[in-house]
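Only one protein chain is missing from this complex, and each of the others stays in its spot.
Take a look at subunit A:
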Amino acid sequence: MQKMPQWADVVLIPLISLLLAALLSALVILAIGENPWAALKLMVDGSMGSTYAWGYTLYYATNFIFTGLAVAIAIHARLFNIGGEGQAMLGGLGVALIALYIPWPHWTLALLGGAVGAALFGAAWALIPAWLQAKRGSHIVITTIMFNFIAAALLNYLLIGALKPSGSMEPATGRFPEATHLPTFQDMFSTAETALFRGAPVNVSFFVALIACVAVWALIWRTRLGYEIRAFGQSESAAKYAGISPTRIIVVTMLISGGLAGMMAINNVMGEAERLVLNAVEGAGFIGIAVALMGRSHPFGVLLAALLFGFLYQGGAELALWTSIPRELIVVIQALVILFTGALDNMVRMPLEAMFLRLRPAPKPARKTEPAE
């Protein structure tokens, strides 16, 4: 029996959670002597007030869509992949190798090649934890988080060594060739008279992210593999009974998950930086966890949550720039949103469920009893 209508589950609960987070954030801002209303206005203006602002919000959102989808699909198989950070780093490495060492004739092909390279490297980085989980029972939460550190160390090593152009003082690769530069929104949407998205990093990979949302949705709810992933996630014993191999599901799901996380690199490495720098992922792998939780592991929920976090990221940056609110406090605000939407879900859900139960028409016997005898 449904405890409450679906719209309440997908719309009302996140909305109330957000309001609570916003309220608490307002109190925090008030406590350090700033005006919360002004701060909110600044955040909204700075992230949505112009095409430039949107350009940044959507750029961040693109990153979060990829890492959010990565976590979401793993959750469907009841696997908690918190290694998105490391998988995205390796995705960056894949993109860099493909952009630097293959002469691409056109950006479209380069984008395709970059996406494949990013996905392959990200997937490969998820393969080892997946294998260890499936075959040895090593918990994937532990192994994936450890692989984040290994990934960081590996990139560090490569960026001060093999991949650093000789003579450079910076731990970064050389610039990618011109043919691999992706068109930004500015390139795509500006006309001769009006320059839109000027200088903003959002680029064509945003559309790749949207396609990824649709693809993941179709994979989960329309394909046999998705059916098996969901069945395994709901009940491993039932999956075995149905002839679904747990090893196969764990490995395949983690490959897809790692691949999605890796694909973030076409946005931040190929689209924005156009070279691979140290710490290019900037925590987007971890934000992906919050995005997936808030988006209820549904691709479209992930899209909305990624946009929200894009807003928080960009708005937060503006706040740090124009007010005396310190950068750390913006992290606090982001953390509050994660806390309320992800961790404290039941705090809102339970009273709401009780309320909907009370609102129901007076209980009549579930099934009409026929007269005795």
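Worth a mention:
FYI, a contact is a pair of C-beta atoms (placed from the backbone, for glycine too) under 8 Å apart; a residue touches a chain by one contact, two chains touch by 3 or more; residues count from 1.
Everything below uses one rule, namely that contacts and distances are computed from a predicted model.
Chosen from "ABC transporter ATP-binding protein", "Formate hydrogenlyase", "Peptidoglycan glycosyltransferase MrdB" or "PadR family transcriptional regulator", the protein name that UniProt gives for the omitted chain reads "ABC transporter ATP-binding protein". When the omitted chain is restored, the residue from A:Leu109, A:Ala242 or A:Met355 that touches it is A:Ala242. Listed residues A:Thr108, A:Ser168 or A:Gln234: the one in touch with the omitted chain is A:Gln234. The hidden chain makes contact, of the residues A:Lys41, A:His139 or A:Arg222, with A:Arg222. By the touch definition given at the top, subunit A reaches the unshown chain through residues 1, 3, 218, 222-224, 227-228, 230-231, 234-235, 237-238, 240-245, 357, 360, 363-367, 369-370, 372.
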